[in-house]
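Questions regarding the structure given below will be posed in turn.
The other protein chains are all here in position, but one chain of the complex has been omitted.
Per-chain residue numbering starts at 1, and chain names A and B are given in the order in which the chains are listed.
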Amino acid sequence: MEQVDQKKSLSQQLHDKASKISIGYDIEAHDKHYALLFLGPSLLILSVFVFYPMIKTVWMSFFLTNSLGKPTVFVGLQNYIDLFTSSAYLNSMKATFIYVLFVSILTIVLGLLLAQTASSKLKGIGFFRTAFSSTMGVSVSVAAIFWLFIFNPSVGLVNKIAEFLHLPVVNWLTQPGWAMFAIIVSTVWMNLGFTFLILFGALQSVPVTLYEAARIAGVSKRYQFFNITIPMISPTLFFAAIITLIDAFKSFGLIDMMTAGGPNNTTNLLVYRIYQDAFLNGNYALASTESVVLAIIIAVFTLIQFKFLEKKVTY
Amino acid sequence: MTIELKNIGKSYDGNSWTLNGITTEIESGEFFAIVGPSGCGKSTLLRMIAGLISISEGKIEIDGKDVTNLPPQDRNLTMVFQNYALFPFLSVRDNVAFGLKEHKMDAEEIKRRVDEALDMVNLTEYGDRKPRDLSGGQRQRVAVARAIASDAEICLMDEPLSNLDAQLRGKMRSEIRMLQQKLGLTMIYVTHDQVEAMTMADRIMVLHDSKIQQIGTPLEIYNHPANTFVAEFFGTPRMNLLEATYDARLNKLVVDESLEFDCEDGMDRDDYIVGVRPSGFSVEKAADRSNARVVNAEYLGNMSIVELELDGGDEIRVTVDDEMNHDWMINQRMLVKPQGIFYIFDKTGKLFAKGGSSNGTSRSEEEFVATAAR
């Protein structure tokens, strides 16, 4: 009998006893004051800069606005209808999804490739590991400057190589299809450092004995990679994929510096659109509507991420 | 399937040797244990036999065929790991069947083998569970089932029971032994636990300091340890090792000026180490002729382990049949005398001779053995 009771911590036992008697020290009343002190500041900041703006944005999306940003006429869901019937917006949406898809897939695949090759125990592997993680220290503007130079039509590396190989020279950032290509490549490059680190860590955490058992059973390296490595790191793969995905939806800086949404709005992704409509065109109602749509998209994916983390496939 | 190790050596940097000169022949169907303290290289040796690690020197032959340069899958063996090496994302059945598909076996055959293997380890109802739903002992049995299903005749085990609690370990010990006999497997079993080795093995290889210390049956190892390391490693409580000098006049080995062991003629005047198992002493209350005092006593019910300090400073442990629950008082003066067999090691630790007999303190000629380490 006594053994079983000892499993609950002492304070829990006392608390249980106390709650039956219900006299004496009331923790909740006491803590409430402290809660205000400890939680207050954060709650205040979040309320002002996260909750309120979200509500306000949603509110504004139901109105038309004047040039000062003040709501004028209530239009209900009309803004949304207009948005989803506007081909310009749908194009932006399509472009964004293409961008997000390619960026996510390429980042994960390349990141995994980097992580796998860097797992070899070769001499000097430390240099390569450091090199692969280096893009983590690169911020958006620096990456933009680097890649602007590489994609520069006259002096950039890509065109120099194209010339050398007698391939057609392209004006990367000013041609509709290629501009998207350019920002995808730049974004993937920027993301690789972080993705590499995460996936590399996951690869290291797979127990060696699993591979030993596989070698004894005589399965090929390829089989080992797809049937042992991938399943074992799948939680991390998923985590990295969804982080990359959510981040890609929020892309702004690279586009702003490299293509400014062009050419012909082919790289006018969602966030850039919001910026354009609100701060360049002064159409706050439209921008608010777009903001709400963006928020919903991102919220959905973040929710998926949370649900997955909760399930937390622990072995 | 006989396995021959010929002068196996392993060095990671070309200078120091993790293993050196390992030579032995393992018979078909034998349960062969490799024992040694942590870090002695036994797991390394096992992995070299498996083909997971390259050999720096020497040859391995299986059934007369040189397999030194063959990859693991061509050596036709199977291995059970300390942490089970189960795939968390596969069911128990799939874990047991792992690798069989790759060997181009048809589904019928695979199912038959898996069923058979699971039955032999009593896990038939758990076929569809995942490893995380199983207890440690059950997981270990899945690993064993995987080895059984592979049909290989050589089985390597790397400390498979180390992660289990003591009671489970005892049970699994006999199960593994029975399985090995039933299937006629040639088993190479690595462990740091001398009890496991003693109770399960047909023969034991003792590894220490990169070298083989001794190879023999459990009884041989226990009764004729080749050196002090082997002598101390086997047996609980440990054998008492005491420094002694030979007194030619008395023809005795003297420890601490208070304890004497009869010897055979013709020993050199030198320093020796006398090894006495805890059961090899008698202890009596004799205040006037005492040569030791009691330091501590542990009562185990049917016997007691008494720690005594000899007058010369050495501490010894003695097991005493204690049906009467004799009360040992700390600092009580006792007389300690040799009783039965004792071992004489030269000062390098090698077994030099064996003295005493099972009938008392006198020695008989048959039991006087002058053996060098094997």
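Please note the rule applied: contacts are C-beta pairs under 8 Å (C-beta built on N, C-alpha and C of every residue); 3 or more make two chains touch, one makes a residue touch a chain.
The criterion applied here is as follows: contacts and distances are computed from a predicted model.
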Omitted chain, identified by the protein name its UniProt record gives, among "ATP synthase subunit c", "PepSY domain-containing protein", "ABC-type sugar transport system, permease component" or "Putative zinc ribbon domain-containing protein": "ABC-type sugar transport system, permease component"
Among A:90, A:122 or A:230, residue touching the chain not depicted: A:122
Which of A:83, A:103, A:179 or A:192 contacts the chain that the document leaves out: A:192
Residue of A:217, A:245 or A:292 in touch with the missing chain, whole complex considered: A:292
Those residues of chain A which, in the complete complex, touch the missing chain: 9-11, 27-28, 31-32, 34-35, 37-39, 41-43, 45-46, 48-54, 56-57, 60, 69, 113-114, 117-118, 120-122, 125, 128, 130-150, 154-155, 157, 160, 189, 192, 197-198, 201-202, 205, 208, 212, 235-236, 239, 249-250, 252-253, 256-257, 271, 274-275, 278-279, 284, 287-288, 291-292, 294-295, 298-299, 302-303, 306, 312
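Heads up, the rule we're going with is that only the chains that are shown with their structure count from here on.
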Chain centre separation (chain A, chain B; CA means) in Å: 56
Residues on chain A engaged by chain B in the complex (per definition of touch): 207, 209-210, 212-220, 223, 228, 231-232, 234, 314-315
Chain A contact footprint on chain B (complex, rising order): 47, 50-52, 71-74, 77-79, 81-83, 85, 87-89, 98-100, 102-103, 131-132, 146, 150
